[in-house]
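The complex appears here minus one protein chain, its other protein chains still in place.
Chain naming follows the written order as A and B, and within any one chain the residues start at number 1.
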């Protein structure tokens, strides 16, 4: 009995190692054969060429994690007590160059980084002020700006009925109707506010900061691919402090210099000269792309690529430009004052992206698995051609179904004779 | 010989174009057939309906890259020399409305954007101060706040033994024990610090900024799908400056207006009225989601969707709210002073997400490949039903194994007679 039991156990163990192969029948039709091989080749080229080699299907990927610090250098100038030369003509081809001209004979105020970078320290972003409206104010009552909706009045009742909820106004109406201090002959409502209110002239170009285009931005970018424990930085090993102090980025002549001139960035992001100067006057948003594409398999050096694009739209009618207000508070003779700035300028967003790849068995298996699934398309195509697009389709049908047995060799012989179907 | 060689070469070339089809056997059992077709239909519906059509398996996707600029409008009021009406009862159903009431007869201080937005310019985020504690200080010695741990003392030895490493204190003990200036009859350690120290009363509601709920936030969002070179912005073509100055966002009545009232945002993010006002008093974090889901295949217009959710927790016991301290420094009579603000308020985080899709051959092939892999499940199910859940399973087993040949037709006939197994 024991021998029998052992025998049975052995048998069932052995039967586990039985392999059941799929039966096939050789079809010697060239039409079918070519369709089959062609489909196979196309699929193989696609899977190996595209998915495996071009898309690096054998690699595991990691996206970059990044830290950016920036440092701006350069001095800006604002003429003191000088208004724009009113003889300047907007149709002059050098209108904007003349607008930003520096007249060295005139008295000017100097602005350095601590003045024009607001806030002084931002993460992944930097704002450079290029134009501003400055108003020194204190809390009190004064006349509202003429341009505000419903600000003009004829008698006190016009101002009394306004309520306090006027978000676009500079303050709350006191109910009085007073003469405008800026537009003679016009009466406006009096308001409680920071006084006097900010007056935005139509040509807000008196405080244009000259020399902004000559500023340089030094960008220090450290990146890390956590999965592969690899660190890279845009200060390449050959770059010395000496080199940094002299070089300027140029996409062809000096593509790895980490110092960028504002003029160069703006010209790349906005090739249109008029639009470029408008960005200085009205403000604008520019994205500096730093792209790291690293392949850690073949000891290649991993180098950053830079790109510049304008992010805000060119439309000048609806909500274009970029500006915000900030204030410096101070006390004089025990009274609180503030200097209100409406700052126009360039917001640079530093957008670091990138992907690093390294050989890994897991994605390789995934690509092979998906590829094998796709390879079955060639069988479907060949079967389809065989059963529908050949003269011998009924014969092939029978061969496939196993109803033809002895005739098999004959059939294939026939097929090879039937080369005319090719 | 040459002829033979050529013949052999030709043969081996032709043999490359030989296709080996898989042999099959038709099983006419309805049970098996239905199982097979049912599985196939379910899989097809899943692959075509879900993966291809609903999940847009024929599209390549790109996530959005975004730039946000914001502009807040509105005036806040803080009464001067006025404390909260102590007769106010917390159980009054309009307690919070009364707390934030504006008494126009009283004297008040006006705060505008340059006062309540801190810092003035942030990327993807904005902070609106809605409550604050203000203390004017200079460096010197003064009494520590009574509430600090171990601040109370009976004699100098209590203060001498403290060391200097007291992170929660306002300064460093000098070693003296002095009378508290705020709580009569209590002695506290004297400290070197910015003096006098900030005193947080239990009801820190004296400087509640009124009218915050009426502020409006204008959000300008430019997005780009780099892969498809498409730019979109939330200022839709029909929106004029005129329209912006008047409209207010409402999810049904005006879903594309880029101007949002703080009250509306808060009400959507926190429907509970008490909690909403607590957010103004103690600070809170609100996320404004802007979702761009763009389909570039059928010339559809791509429109943003907005969502509002509260991000900080409602728990009021542990570390709730949002506040931080900042200081304005000034000099008076050659001495350095600062105005310290403990600012409570609303931090709005603008979270732009989105996906754009466009037809591409690569993902289509991927979806088809994966689908074909999945389709083989129907064969497995049918084989399983055939070999285990039919009466004729041994016959089918034999047919599959090719041991039945002549009997094939008979077998299938039998099977079609055996409809009772159905």
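Quick notes
What we mean here is this: a contact is a pair of C-beta atoms (placed from the backbone, for glycine too) under 8 Å apart; a residue touches a chain by one contact, two chains touch by 3 or more.
Remember, it's a predicted structure, so these values are computed and weren't measured experimentally.
Within the whole complex, the absent chain has one touching residue among B:243, B:296 or B:311, and that is B:311. Of the options B:27, B:133 or B:223, the residue whose C-beta touches the omitted chain is B:27.
One of A:71, A:199, A:230 or A:309 touches the chain omitted from the figure, and that residue is A:71.
When the missing chain is restored to the complex, the residue among A:220, A:273 or A:309 that touches it is A:220.
Listed for chain A, the residues touching the missing chain in the whole complex are 14, 16-26, 65, 67, 69, 71, 73-75, 77, 102, 104, 109-110, 112-115, 117, 119-123, 211, 214-216, 218, 220, 222, 224, 231, 233, 235, 239-241, 244-245, 258, 328, 330, 332, 337, 339, 362, 365-366, 368-370, 372-373, 402, 405, 408.
Within the complete assembly, residues 22-30, 32-37, 46, 50, 118-119, 122-125, 127, 139, 149, 164-165, 167-172, 192-194, 285, 287, 309, 311-313, 317-319, 322, 324-327, 329-331, 334, 338, 340-341, 343, 347, 349, 351, 370-371, 373-374, 376-377, 379-380, 382-383, 386, 396, 399-403, 405, 416 of chain B touch the chain that is not shown.
We take it that only the chains that are shown with their structure count from here on.
Put simply, the C-alpha centre of chain A and that of chain B have 20 angstrom between them.
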